[in-house]
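Left out: one protein chain. Kept in place: all the others.
Take a look at chain A:
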């Protein structure tokens, strides 16, 4: 699968990545590959640095050690100008949507086009309507971000992320805090955009059901290391107890229900 693919097939390849925040090690020599044209998911419990990984790929953070290549370029060796050029080919969907609150839905989607192209307004209008139609929100173009529901905001952000026809899109927790209908809509959108636009998608998530439904390949991260990888089917049958606990959402297992604490009885009977 992904690891056996030839290097040209990988749009992102991460080798030996280490990163720490203060004394906390977030990644410890992580290596992974993301294949072109596929939906790859990076999963793991909250606080394992999944969002940090996306920021490292996007060049917003620099690793302590290791390399990240995106589309053949070493992200952290690029000059600012080159990095910005590369970012035009990456879309990113933030957890909060990160829409510009002082602009309407229409202007938000038009924003990257107006900043980076010299297209006439009439053509921008056509493109914006096409992008909004793709996410089903052509009728909401006059609304302001504060008038949108969470699910709609995320879809607008998705329309904006595909505004410049990027090579790949990174989704940061796309399903978190969404109602079942919005979740369903997003699952469908991510999959269909990936096929119709010929994108590569990277999904960072801890929603097992939704992610497993659309991912071609999954990496499971925990404690700064990759502890499991494979297709959703392979992971379901993984013999690692940890992966089993994560995929099935068991309360207790290798990851304990209780945060580490002194003995319960001693703690209760202690005078102070």
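Worth a mention:
To be clear about the criterion, contacts are C-beta pairs under 8 Å (C-beta built on N, C-alpha and C of every residue); 3 or more make two chains touch, one makes a residue touch a chain; residues count from 1.
To be clear about the criterion, contacts and distances are computed from a predicted model.
Entry comment: the absent subunit's protein name, as recorded by UniProt, is "Intermembrane phospholipid transport system permease protein MlaE", drawn from "Intermembrane phospholipid transport system permease protein MlaE", "Arsenite oxidase large subunit", "Pyridoxal 5'-phosphate synthase subunit PdxT" or "HAD superfamily hydrolase".
For the chain missing from the display, the contacting residue among A:24, A:65 or A:116 is A:116, taking the whole complex into account.
Listed residues A:98, A:127, A:140 or A:197: the one in touch with the omitted chain is A:98. By the touch definition given at the top, chain A reaches the unshown chain through residues 58, 60, 84-85, 87-88, 90-92, 94-96, 98-101, 111-112, 115-116, 157, 160, 164.
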